[in-house]
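For this view, one protein chain was removed and the others were kept in their places.
And then chain A:
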Amino acid sequence: MAYPGYGAPPGGFPAGMQQDPLYGYFSAVAGQDGQITADELQACLTQSGISGTYKPFSLETCRLMINMLDRDMSGTMGFNEFRDLWQALNGWKGTFVSFDRDQSGTIEGQELQQAIRTLGYNLSPQAMNCIMMRYSNHGKIPFDDFVSCSVKLRALTDQFRRRDTNQSGGALFQYDDFIQVTMSV
């Protein structure tokens, strides 16, 4: 079974971390340990202006972003992960912008479905319904919520894939594992 991609645009970063503008944003908030918390990530992303004209990310969304890439469950993110996140965010933003044609800062319920399909997720109507119920606020989804949804989809897909050892599209979950994996997202 083919798993969806992350919709990130191709293209690398300039060689040499010092010239990397991303490193500038990151190191401005990171401490000596080179790791950032959700609060620091929020400050960092707001500084970078990646949200453009959209409202900056909520703390909750930043927490989700950290968890998505947090292999050691430390609750913090290093620079390499931050770079991965940046790529993903640009991809998601691009998708969102293409659907927010009236530049209202929100997309409609139907557009959310299409956007999710654009990201490569081919979900059943039931799964789509669950997502819609969770994110649609009177039929409208703002950018922050869209990113939150995309982060969760990616994190859950990663978790599922790790348990689908023979790529059959089905996975085995033991109860304790299920609880922890699902709550960590």
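By our rule, contacts are C-beta pairs under 8 Å (C-beta built on N, C-alpha and C of every residue); 3 or more make two chains touch, one makes a residue touch a chain; residues count from 1.
To be clear about the criterion, contacts and distances are computed from a predicted model.
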Original post:
UniProt names the one chain left off this complex as which of "Programmed cell death protein 6", "Golgin subfamily A member 7", "Glutathione S-transferase" or "AP-1 complex subunit gamma"?
Top reply: "Programmed cell death protein 6"
Subject >> Residue, one of A:D33, A:D102 or A:D176, that touches the chain absent here >> reply: A:D176
Original post:
Since one chain has been left out of the picture, which residues of chain A touch it in the full complex?
Top reply: 1, 38, 63, 67, 73, 75, 123-124, 126-127, 130-131, 133-134, 152-153, 156-157, 160, 164, 169-176, 178-180, 182-185
